[in-house]
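What follows is a set of notes on a single structure, which appears directly below.
With one protein chain removed, the remaining protein chains of the complex are shown where they sit.
Order as written gives the chain letters A, B, C and D; numbering starts at 1 within each chain.
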Amino acid sequence: MDLDALTGCLASSACLVTQTTSGFIIGMLLFLVAVGLTLIFGVLKVVNFSHGAFYMFGAYFAMTAYQFSGSFALAMLCGAAGTAILGLIFERIFMSRVYGADVLMQLLVCYAFVLIFDDVVRMIWGPEFKSMGMPAAFQVAPLFIAGGVVPPYYLLLIGVALAAAMILGLGLARTRIGKVIRAAAHNPGMVSALGINTGLIYGGVFALGGMLAGLAGALAAPVRSLTPGMGFSVLIESFIVTVIGGMGSILGALIGALLIGLIRSFGSLGFPLFTEGLMYLFMVIVLVSRPTGLFGKEVA
Amino acid sequence: TPWVARAQAKTIKVGMPTILSGRVAQLGTSSRNGVMLEVEKVNAAGGLAGRQIEMVIRDSKGQPQEAARVARELVNTDGCEILIDAEASSGAFAVHEVARDLGVLCLHTNSETSALTADPKQHIPNAFRTARQGVHDSIVGGSYAATIAKAKGLKKWATCSPDYAYGRDTTAEYVTYLKRFAPDIEIISESWPKLFQPDYTEVVTKILQAKPQALYSCLWGGDLTSYIDQANIYALFSQMEVFAVNMADYTALTVVKNLPKGIHSGNRYIKTYPATPENAAWGDAYKAKYNEYPTNWSWENATAIMLLAEASKKANSADGKKIAEALRGLKIKSPFGADGTVTMRAEDQTLVGYAIGWGTTIPQEPYVPQVQAGDWKTIFELEAEWKKSKGYT
Amino acid sequence: MSAQPVVQVQDLDVYYGTSQILFGVGLSVRQGETMALLGRNGAGKSTTMKAIMGLAPARRGTVTLQGRVVSGLKPHHIARAGLGFVPEDRQIFPEHTVEDNLVIGTKKGPNGEDEWPIRRIYDVFPLLEPLRHRIAGRLSGGEQQMLAIARTLMGNPALLLLDEPSEGLAPIIVQRIGELLRQLRGTGATVLIAEQNMHFCLGLASHATVIDKGQIVYTSGIEELKANENIRQRYLAL
Amino acid sequence: MLEIRSLSKSFGGVKATDNVTLDFTDGSLTAVIGPNGAGKSTFFNLITGALKPDAGQILLNGLDLAGRTPPEIVRHGIGRAFQVASIFPSLTVQETMLAAVCADQRKASVLHRRFPLAETRDRAEHAMELLGLASKRNRTAATLSHGDQKLLDIALALVLDPKVLLLDEPTAGMGTEERWRMIEKVRELWETQKITVVFIEHDMDIVFKIAPEIVVLCYGRILATGKPDAIRRNEAVIEAYLGTEHHAGITV
Partner (left out) sequence: MTELQAEQGVQALEVPHEAKTRRNRDALIALAVFVVLALLPTVFSSKLLLDFVIRCAAYGLFATSLNLLVGYTGLISFGHGMFFGLGAYGFGLMMQKTGVPVPVAFVATLGITFAVALVIGAICVRLKEIYFAFVTLAFQMLIHSTILSWVSLTGGDQGLRGGIPRPPFLGIDLSNQLHLYVASCALLVIGLFLMHQIAQSPFGYTLRMIRDNATRASFIGIDVWRAKLTIFVLAALFASTGGIIMALFVSGAYPEFAYWTISGEGIFINMLGGVTTFLGPMVGTVLLLILNDTVTRLTDYHGLVLGIVILFFAIGLRKGLMDFVVEWYAQRRSGGGERG
């Protein structure tokens, strides 16, 4: 424990701003991964343990595309589109077969794919870790915004994450398709009896969720090492985020991610050896005081 | 039947539990490559006392209970007479217990944790370490860093190492020796990211906040490259001297796309150091065979086979006990030796005399043009002192 | 009235697991008819409706909707072909508002008609209008029932399947729904209704079919049924 | 005697129960009627502890039960059945009954003996006989028809030998025949066991025939209380609830 460092930082405005900024950055990156997870849970009531694998594929697709084309935009597109297609296939061929069954069966299918996908990546790209490299356009000096340091690349990331939050949040709440999606989440039988193709909706949602994970992976690829199994550590943190925010709530995921980001950035000052534990502790405290997370719906 | 008996007499099975899946699968594959490269040579030269080596390599997934299970199975069921333990960290201790239980000859090839061999409580006559040892690394690193610190006036230091035994012990030892050689330096910030942490943003900004003159890190592999990529976009490397002990390994050097110039690093495996034809030839042979450069793990595992072969020759037997006897104090010629030889020190059964040094990186081959060699005499002195302070002697 | 039935069910067998629930059920409803499906608890009324809607698996038999075979299709195809289903447990979307429930049910009829704009719904169900922004899960049972019917009407069905629409409703509401259904009948709507409430049903239906133990045992116009003492006593306990 | 003293509960802006004061004397049979959304189920939920009242008292023989948990209240002798049958889908009818009796005998956490306990059987058997579920004893509850599930739900309340039995629309979803059989059973039980019965019901034929006392709720308040004849003629009740058809007395 190093409480002096923490209080010292809280007293210095430069440190405060910088660590808050870095908390926001961490939070936004987490949100980008977590939002797909929470979306899929919200609609399909599937705890998508394979989400991390989609993140991984997004990163690998992007890296490969970047290696061949040298275009960053194309790399991002490949990461997102590739995983969207993968998500659609995954849902239509496999997940759709276990909707009626036990929740745990769905978990099992996801788990199977975590194993399979990791090995597939190992077969295609090899067991060694890889790095995509930062595109030249972003190899510039970091900006100083209100005293906080922000690399331009992270500005892009934050922008994408915020856009995703807005589009999804408003889309689900306001548009008819959003309402239908939420209704299908609750009662697919009735929705289909009203003439709506639930299969299409499910597939679409999974593709969207996969795309978000893939996009997150693609965006993370320039700053993270790529290795089989890389989805795992990201997955657990995203779960913490979604649970704290309330499973299925987009806003919750955003707030949860930012909170975790701040805990990480300030926790690493005050409790450098227990930052991880701090997150779990926080999650326990949130769940004890609010049994369905910050913005979660009451469980029937 | 007699035929089976003869077949058994002909080959000797060597079991090797290692990590072949998950995030650190590379550890297993490059360990396996290092071993197989040497086994082929040994077998071509007649094997261990006339018996061909047959490697039985199994994945432990990095779980200690699996490592223990696999190790037991290799001995009990597959009939392996020797174990090469290519596990990391806790897996090595788990296999160590199996070796204690079954009395089988065991060579730890990857675990650099000093306690594994330095702690007399761990000591068993049938277990050896053919890998570098953490404390050696720290002594050399500390003295190297002190020289630079004095020359450049680096007083304020920060550390950033993975939060597990290797990271903590290595860092603590490194700092100890750094301060010993340059008493006026001060550690003003410590960061302990988790092993395999994907995002280092808070760590990077914390270090930038502290404004140190130098940074020490023993992050390794993918974590190190992630860290470099993320620190790069914060322009961290232009603001301080960086000492990253695990940088100068091809796994990291070849992967990082925008390798900053002038990172100080210890050697892991580098074709050009020791600058001998033997070492270069070994590196090239490896590259030719596996189409990639060897890693730190590769040479450590290769050394295990080299030592086995020599010991068996010396004992004129493939029997585990006799080989163990011969191994103690055995000195062999090696491309990885500081002076062309490495020695299996008898007292604590760990490898000494391997090439160890520090240098600075450049973004292209040979990556580390100048390596300043560590001095084994100093290492031995300080190591003895360290052991005493730990109550190991 | 056209001769061709809006819906025709033939030889329907339905199983739940290994136990057979429906045995060769057949019925047909013509344009403008209100057909009452009567029978005791567990006779198979709901199962028949679900099977027509594609929600219960039919092992044998066909369902023809306006000349088109729809059995074997997915429920949403059947719905788009013009079937509107109000299930017995209502199944409103509890987390959505009343209006969102209606919006979700919005769909053009099979021939592109749109006879049920939301305005008309509120005219017919004036009680729903002040509740439009309420969360549907918190409505009372009766309010939910009205919502369920309204939501299905939003889809402009050619045939309305109503499973016990009066269950749990206050008499005054039952009366209102009765009026509404008569009104619908006046506009030529076709309805298949399963009911336990005989007062309600007999005052409403033009035809009746009696099902017992998964088999159709009697079909006739409503007046004949009223006159048939035997059937009423044997199967309907009236 | 069950006394309700100025009981109130609101959800957001909705006053679902608004300052209700009522007495149910021992051995009474009372019907609670009222428009949909009047707060009838909420009233039951408050009495049985499913909801915590905002204000007011629930006195059972002088003991205030307001704010206690459902298990406590059940043990004090208030049993209830639900508007939508609430059962244990994977248990058979018989297991459901046996388990309920076990719970009533405080043996639900017995670890060292095999289920069912011998001493629980008679009561379970009796309850099943009483509600005509005996022939379906080995059916899994999920496979019962709608009506049978309601019967099972009521049986679950009855088997606990409650002093006060609250039935939320016991006949909903039942056929005419079962409906009457059901309500006859309730009456029989009321007569033989001398328990207090309160039931919510929308079938006015039943209400007017069976219930000596009627309470009419509307918008969370008591609109009227009294004997069937008075209620039937009460203009306010007709307007808010009964409608004209019943008033005219149309029957088949």
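Assume a residue touches a chain if its C-beta (ideal position, glycine included) is under 8 Å from a C-beta of that chain, and two chains touch if they have at least 3 such contacts.
What you see is a predicted model; the values in this text were computed from it and never measured.
Between the chain not shown and the residues A:Ile89, A:Val120, A:Val160 or A:Leu251, the one that touches is A:Val120.
Of the options B:Glu97, B:Asp319 or B:Asp375, the residue whose C-beta touches the omitted chain is B:Glu97.
Mapped onto chain A, the interface with the missing chain covers residues 41, 47, 94, 97-98, 101-105, 107-109, 111-116, 118-120, 122-123, 236, 239-240, 243, 247, 273-274, 276-277, 280-281, 283-284, 287-288, 291-293, 296, 299.
Seen across the whole complex, the unshown chain contacts chain B at 20-21, 58-59, 61, 63-65, 68-70, 72-73, 76-77, 89-90, 93-94, 97-98, 100-101, 113, 115, 119, 121-122, 163-165, 168, 195. Residue positions on chain D in contact with the hidden chain: 48, 50, 69-71, 74-75, 79-80, 82, 86-91, 94-95, 98-100, 102-104, 107-118, 121, 137-139, 156-157, 160, in rising order.
Please note the rule applied: only the chains that are shown with their structure count from here on.
Taking the mean of each chain's C-alpha atoms, the chain closest to the overall C-alpha centroid is A. Placing every chain at the mean of its C-alpha atoms, the farthest one from chain A is found to be D. Ranked by the number of C-beta pairs in contact, the top chain pair here is A-B. One finds 35 Å separating the Cα centroids of chain A and chain B. Averaged C-alpha coordinates give centres for chain A and chain D that are 48 Å from one another. The mean-CA centres of chain C and chain D are about 29 angstrom from one another, to the nearest whole unit. Arrangement of the chains shown, judged by which pairs touch: a linear chain-to-chain path with two open ends.
Within the complex, the chain C residues that touch chain D are 16, 19, 39-42, 46, 88-89, 138-143, 145, 164, 167-176, 196-199, 202, 226, 236-238.
Residue ranges of chain A in contact with chain B, taken from their complex: 2, 5, 9, 14-15, 18-19, 21-23, 25-26, 29-30, 118-119, 122, 127-134, 138-139, 141-142, 149, 151, 153-154, 220, 222-230, 232-234, 237, 264-265, 267-269, 272-273, 275-276.
By the touch rule above, chain A contacts chain C in their complex via residues 176, 179-180, 182-183, 186-187, 189-199, 297.
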